[in-house]
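Just one protein chain is left out here, and the rest sit where they should.
Moving on to subunit A:
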Amino acid sequence: MASSSKPEPGVTVLNLASLNIQQLDQLKSSVEEDVGLLTTSMAQLKIVQQKYLESKSAINYTAPASEGKEILVPLTSSMYVPGLLKHNDTFMCDIGTGYYVEKKHKAALEFFQRRTDYVTSNLEKLQQSLKEKYKLRESIISTMQAKFH
């Protein structure tokens, strides 16, 4: 059902006037469903983006200069044990599907930069289609109002 309302918004807009109220209402709820889906996807992507940014800054403040520094390692959320930072030029990166790769400082930074870029570009794409959906929704509503009067 949802797929039938998706192809090029231009085509759908042209047809709007020829639909009756019920069809318009159906189309509107289908578009609203899509909007909801896109909004949740965006929220999730933003969380992921934040995580990658945090990982990146975490790499930065464990830079080589902090070798030998004392840190507190959380065992639980309320219990910490002291530790020494050692060999801090290698990082374990989760590259997905259960695979972890050891990366040097620079490579790890690059890795997170790549991931952040990827997520950001997807976010932009989503934003674009969300905009289109909103436009479509608006024109559906105005067509509906025109039909009522």
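Operating definition for what follows: a contact is a pair of C-beta atoms (placed from the backbone, for glycine too) under 8 Å apart; a residue touches a chain by one contact, two chains touch by 3 or more; residues count from 1.
The rule we apply is simple: contacts and distances are computed from a predicted model.
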Practice problem: Pick from "Multifunctional methyltransferase subunit TRM112-like protein", "Prefoldin subunit 6", "Small ribosomal subunit protein uS14c" or "Protein RIC1 homolog" the UniProt protein name of the chain that isn't shown here. | Solution: "Prefoldin subunit 6"
Exercise. May I ask which residue of A:61, A:99 or A:148 touches the chain that does not appear here?
Key: A:99
Practice problem: With the missing chain put back, which residues of subunit A would touch it? List them for me. | Solution: 92, 95-102, 111, 118
